[in-house]
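A protein chain is absent from this complex, but the other protein chains hold their places.
A and B label the chains in the order they appear, each numbered from 1.
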Amino acid sequence: MNKLVVSLIASAAVFGAQAQLINGAGSSFDYPAFTKWFEAYGAKDAAVHFNYQSIGSGGGQQQLLKETVDFGASDAPMTDENMAKAPGKILHIPVVAGGVTITYNLPGSPKLKLDSDVIANIYMGNIKNWNDAKIAALNPGVSLPDLAVVPVHRSDGSGTTFIFSDYLSAVNPAWQDTVGKGTAVKWPAGVGLGAKGSEGLAGQVKQLPGAIGYVELAYADKNQMAYADVKNAAGNFISPAPDSVSAALATAKIAADFRFSMVNAPGEKAYPIAGPSWVLVYQQQKNAENGKKLVAFLKWAVTDGQKLSPALDYAPLPEAIQQQELQLLDTIKY
Amino acid sequence: MTAHNHHWRKAKNGLMQSLTCVCAVLVILPLLLVFFQLVARGASSLNWAFFTQLPKPAGEAGGGMANAIAGTFVLMLLASTLGVPVGVLGGVFLSEYSHRHLNWWIRFGADVINGVPSITWGMVVYALMVLPMKGFSLLAGAVVLGLMMIPLIMRTTEEVLQLVPTGYREAALALGIAQWRVISQIVLRTALKGIITGVMLALARVGGETAPLLFTAFGNAYWTHRLTEPVAALPLQIFNYAISPYDDWHRQAWAGALVLILLVSSINVCVRVLTRDRFAKRGS
Partner (left out) sequence: MSNPNQGKSDVSPWGDRAFKGLTLMMALSVFVLIVLIGYELAHGSAKAMRLFGWHFLTSSDWDPVNEKFGAVPFIFGTLASSLIGLMIAVPLSIATAVYLTELAPLWIRQPLTIFIELLAAVPSVILGLWGIYVMVPWLRVHLFPFLQHTLGFLPFFQGPIYGPSVLAGGIIVAIMILPIITSVSREILRSVPGLQREAAYALGATRWEVTRIAVLSYAKKGLFGAVILGLGRALGETMAVTMVIGNSPQIAKSLFAPGYTLASVVANEFSEATTDTYLSALFEVGLVLLGVTVLVNALAQLLLKTFAGPGVKPQS
C-alpha cells in the first residue's frame, strides 16, 4: 500500500504543472548558446520549455528527417540528397557563427601559432611529436617538449567535424583526396583517439598531455583550454574570438537559402576555421501550437538573442542577415 | 619418505588456501575502490539543491538532478507494469504446468534472452516505437526496460514457486478447489515474498541501465508531463555529464552515481534481508 502511495506521489511530481515541451536535437557546437537562450527566453514566455539534447549535428539532421524532434540543429548544411528525402521542405536558419579552435594540452600551456599544413599533417599522422621542425619553425620563441602528439577527433556525427574537415579540404589537397569533408569522416587509421560530443573531445584533450583537438571557442574558453593562433588566407595569424569570426562572416559568400560555408575566408582579420550553425525546421509545421511557439522563439533568437552571443563566444549575426532570416521565418506555415 | 611428502602436501594446502584468499580479495577490491571514490567525490555534492533542482545551462554551476532521479523512479514503475504481469504469469506456467519439452525450450529461450546486450534492446524499441511514434518518449523507455525485465522475472518466479511444497497444492486440490484458484490464491500467496524479491532484483538491474535509454528515453532538461515526452533518467544524466568538459557537471556526475549505486545496492540488500530464512535453510 505504501509503495503505491509513494509511487503515485512520484508520478504526480513528474506529471506536474503543464507547459508546452518542444524537443530539439543536434549540434553540440551551439549547445551552450541554446541553453542560455532557453533560460533567457523562459523569462519572456514561461509557458514553453525547450528540451535540447546535444547528440551531434548528424543526429540532429537524422532525427528531424524521421520527425522525432521539432527542430534540429546542425553545423553542417543538409545535403541535397537528404533534403530530397525529407517529408517536407526544410529551412536552414543560421543562429550563430562560431569559431573552431585548435586546442591542445601542453605543459605550461604556451600560446602556439599553427598553419593549415601543420594541422593537416598532424591529423594525417605525419607529424608525430611536438618538437617537430615544422611546428618549431612557426613558433621560434617557444620551447616545445619531446612529447607525442595525440590528435583527438569526434567519434559521432559532428558539424564541428564538418567545419574542421571543410577547412582542411579547402587548404590541403592531400586531405581533400584522402579524407574529404563531412560530419563523420574516415579518419586516417591509427592516428589518435575518438571522443563523443564536443564535451567528450574537450574532456579528452584536458585529460591527456600532448593531446590536440578541435572544439568550438565556447567550450575552449569555458574550460580555460589553450588554443592556437591559426594562419588565415591573408597570411596573418589570427586568434579565434567573436571579432575575428565576425570578420570572416562579413567576407563570406552567403547563399539565398543560407546554406553557405565560411572557412578560409579572405578577410585580413578573418579567422579561417569558422562556420555557421543552423536550426533546421520544416516549412510546414505539423503541430500548429508547437510551431508558433518555436517560430516566436527563433525570431527572438536571431534578433534579441544575438545580443547574448559575444558573451558566449559566438559572433552575432549582422543586421542585414537578421532581417533576411525574419523574412524566411515568416514563410513558415502552420 | 611419507613424512616429507606429508609436509609438502600440507604446505601446498596452505599455499592454495592463501592464494585463493588473495584472489577473493582482488575480486572485491574494485567494488571497494569504486565505492570509496563515489563517496569521496560525490558525497559533498549531495545537497538539497541536488535533489530538488533541475539542471542549469551548460557550464553554469549549481542545479541538480531532480528530474533525472524522479525519471528513474517513474521508468521503473512503468516498466514493472509490463514486466511483472508477463514475467510472473510466465513463471507460473513454467512451474505449475508441466510439459517437459516445451518448458525446457521456454527456459532456454528466457536464459538466452537474458544475455542479449541491452543496447540491442534499445535499437529494437527505437525501430518499433520511436520511429512510428515520431518521437522519443517516456513510454518507449518504459517499454524497453519492461521487456528486459520479463525473462528475469519469469525465471526467478519459477524458481520461487518450485519451493512451495507440493503438499499445499495436493491438499487444496483434494478439497476440490479449482486448479487455477489453487495456483493464484494459495501457491502465489505463499511465494509472494520470493516473487517480490525477484521483481526487486529485476528493478535494480534495469534501473541502472543506460544503453537502452540512449535511443528511447532521450533525456530531458525539464520535468516530463506526458507519456509521449522524453524523460531524464539518472544513468543517462550521469553518462552525459561524465563525458562533458565541465568540472561542475563532473562533480554532479559523481553525486548522481552515488545516488544510483545507493538505490541499486539498497534494493539488493533489502532482498538479502527478506530472503534470509531461505538462505539459512539452504546452508552456506
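Convention: contacts are C-beta pairs under 8 Å (C-beta built on N, C-alpha and C of every residue); 3 or more make two chains touch, one makes a residue touch a chain.
Here the structure is a predicted model, which is why all the values come from computation and not from measurement.
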Touch with the omitted chain, as defined above, among A:155, A:236 or A:303: A:155
Contacting the left-out chain in the complete assembly, out of A:192, A:272 or A:291: A:192
Positions on subunit A contacted by the hidden chain, ascending: 25, 55-59, 61-63, 81-82, 85, 148, 150, 155-157, 179-187, 189-190, 192-196, 204, 207-208
Those residues of subunit B which, in the complete complex, touch the missing chain: 9-10, 12-13, 16-17, 19-21, 23-24, 26-28, 30-31, 33-34, 37-38, 85-87, 89-94, 96-97, 106-124, 126-128, 147, 150-152, 154-156, 159, 176-181, 183-184, 201-202, 204-205, 207-211, 214-215, 235, 238-239, 242-243, 250, 253-254, 257, 260-261, 264-265, 268, 272, 279, 284
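In the analysis below, only the chains that are shown with their structure count from here on.
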Between subunit B and subunit A, distance of the C-alpha-averaged centres to the nearest whole Å: 38
Residues of subunit B defined as touching subunit A within the complex: 57-59, 67, 70-71, 73-74, 77, 130-131, 134-136, 218-226, 229-231, 240, 243-247
Contacting residues of subunit A [partner subunit B, same complex]: 7, 10-11, 13-19, 21, 23, 25, 31-32, 35-36, 38-39, 49, 51-53, 66-69, 195-200, 202-203, 206, 219, 222-223, 225
